[in-house]
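The other protein chains are all here in position, but one chain of the complex has been omitted.
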Amino acid sequence: MSSIKISNLRKTYGQFAAVDGFSLEIPAGSVFGLLGPNGAGKTTVFKCMLGLARTTSGVVLFDGKPLVPETFERIAYVPERSVLYEWMTVAEHVEMNRRAFKAFDPARALELLAQFNVEPAKRSRALSKGMRTAVMVALAFARNAPILVLDEPTSGLDPINQRHVLSLIINEAARGNSVLFSSHQIGQVERAAEHIAVMDRGRLVLEGLVDDLKSDRKIVEGIFPNVTYTLNGIANDPRVLRADRTERIVRLLVRDDADNVATMLSNAGATGVRVVDLNLEDIFLFAVSPADATADVIAKGSS
Amino acid sequence: MAYVEWLRAARCLKITAIVLGVALVLIVALEYTFLVGSRSSLSGVELHTSTGDVNARKILDGATTTYSTLPDGTKRTTIVNAAKGIRVTVDDHGYFGRHVEIFERSVKGTEKLIGIGPVSFRRAAVPGGSVVTIDTNEPEDFAYLAAIATFVALIIATILGAPFARQNDGHLEIALTSPAPRTILGLGTMLADFAGIAAAWLMTVAMLFLAHVAQNAPNYTYGPLDTEVIVLGFAGVLAWYAMLCAATASMRRAYGVVLGISWPVAALVAVLAKADLGDAPMAQLVHWGATPLSWIDPFTYLHFGPAFTENGRPAGSLAVSLQNELPALLILALVYVTLAIVQWRRVEA
Partner (left out) sequence: MPAVMTVDPRSGVPIYLQIVEQVKRSVALGILQIGEQLPTVKQLALDLTVNPNTVARAYRELEHADVIETSPGRGSFIRDNGSVQSAKSAASDVARDALDIALREAKSVGLARNDVRELIDTGLDRWFPEEQ
């Protein structure tokens, strides 16, 4: 049973589709990273998922059931921007959470706040952006909720506190809870998440296990002796996801079997053929960016 | 969320308490300075008779003053000005007030009865002249305190009046990810505010009571009419608060403007609907437009008038009409609460 199941989520503002047919399944007890450029629709997905915005169409299920107010006993949410009441102290926010949620642990909240170096007596308006994020994170993780939805939980935090948030996420994973989080820090996502999804312009463009994506996807690169050459249809090979060429250099994004494709490229006359590993940032950039502006993408169907 | 709203209301009450405390100090100081003065002189009489009918200087110039003590311990000052035909008796009951009688020979003043809080001023004709009777600690209708407290409560209601707009302005994510349904959250919020408003009402009554008691013995009367004043007052404040909530429930930023213009607009609508503006078409149009608006305006129903005895004379009491006004206010309150909640349920973060 998946913790969260999003099916064909659509959210339009007038003519503009912020989320356009987005589907995702978060398995129970997993850590799921959601990546995407600014404006891809990640925050909109979170908002629609949690009933903060009305969906145009689509279904979201939590542990197999639709969202009702009681479900929020089991979901902890960190929004993208500060929603703390400026005039209230941090301690008053702790008290507010204690009254609102049965499983909230005020002692743990205070402990986490101390780890982030936040004084409970301070009013929210006296806190920097990073400290406000830290407060929201502390309050969410003190909830002992089986599902955590975190929208950019490290924004504004210094590197020590960022690492701290990651440790908290990993700790939740070790306890068997599910975490869905979005981040622009791909290195963090690589560490903490075992699944990722990449979103661009309202759509899901890539999804999978981090380890599998990194083992499967490679770049096969080669140099041709002169500018005129044919690839003998290598670009049409089903294993080749994308082919870019810049003058004499050819780069193929290959899924599975990179070595065989490398051999094919050598046989086509390329020299210095090598297989390059991709890290998550490379994979992400390939998924969301159009082809290199200086390259001609070899259209499928021509060679 | 009710907790957050309660914190807000409590902050407001703190400020209210300070303001009321300062007002209390000022009132007591003013009372002492102007209305009491030295207990055995006439220095307060001039203010009591601010109509100018009785002039203390005129009385004292060329008069003889004698002091005596009545059998019950009351200190009596008698001032006789034979030349002007004036006789003044001041009975000082100390904490329990003063009773002053001023007899003026062959003055035919108009019959008058004026009461300001505990002080009353009466002029009556007697054979040979007229007598002005001044009492400084007359029985005071509790309804007066209730009316002032209602006024203060309306102000507090206006200050607290846009709880949903404040939530909408950047805090919806907290309210909307709570395990309680939005309706319950909304009602809890409004309840917290109303408790704060009721507390402000009580604080005002306490302050006015203390202001009185600092100078004079308490002398309040309480009867069924007073209960009606209290009930209508609360109904009116509830309707007013609910109206403001409904007006601002979908807003995010500009709610301050709505709260600010609420009083002038509501007062204007109530006045325009009731006033006789003449027969000009424009006037008729304004009247025609204001009348339906006045039906949904709580100010229309909140009128405190003097009570009258059977023979038409003012009974010295404050009264309200509950027959139409109370149901109207309660219905308005219900409608506005519903409108507020319905709107707030639809707001998106």
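Going by the order they are written in, the chains are A and B; count residues from 1 in each one.
Just so it is clear, a contact is a pair of C-beta atoms (placed from the backbone, for glycine too) under 8 Å apart; a residue touches a chain by one contact, two chains touch by 3 or more.
Here the structure is a predicted model, which means the values were calculated and not measured.
S.K.: Can you list the shown chains that the hidden chain touches?
M.R.: Displayed chains contacted by the hidden chain, ordered by label: A.
S.K.: Any idea which of A:Val68, A:Ala103 or A:Val276 touches the chain not displayed?
M.R.: Counting the whole complex, the residue in contact with the absent chain is A:Val276.
S.K.: Among A:Asp105, A:Glu194 or A:Asp257, exactly one should touch the missing chain; which is it?
M.R.: A:Glu194
S.K.: Which candidate, A:Ile6, A:Ala173 or A:Ala287, sits in contact with the chain we can't see?
M.R.: Reading the full complex, the residue touching the unseen chain is A:Ala173.
S.K.: On chain A, what residues meet the omitted chain?
M.R.: Interface residues of chain A facing the absent chain: 30-31, 163, 166-167, 170-171, 173-174, 187, 190-194, 210-211, 214-215, 218, 223, 271-274, 276-282.
Keep in mind that, in the parts below, only the chains that are shown with their structure count from here on.
S.K.: Give, as an integer number of Å, the spacing between the C-alpha centres of chain B and chain A.
M.R.: 61
S.K.: Sort out for me which residues of chain A touch chain B in the complex.
M.R.: Per the touch definition, chain A meets chain B at residues 47, 50-54, 69-73, 75, 77, 79, 81, 83, 85, 87-88, 92, 95-96, 99-102.
S.K.: Can you tell me which positions in chain B touch chain A when the two form their complex?
M.R.: For chain B paired with chain A, touching residues are 1, 3-4, 7-8, 11, 170-174, 176-182, 348-349.
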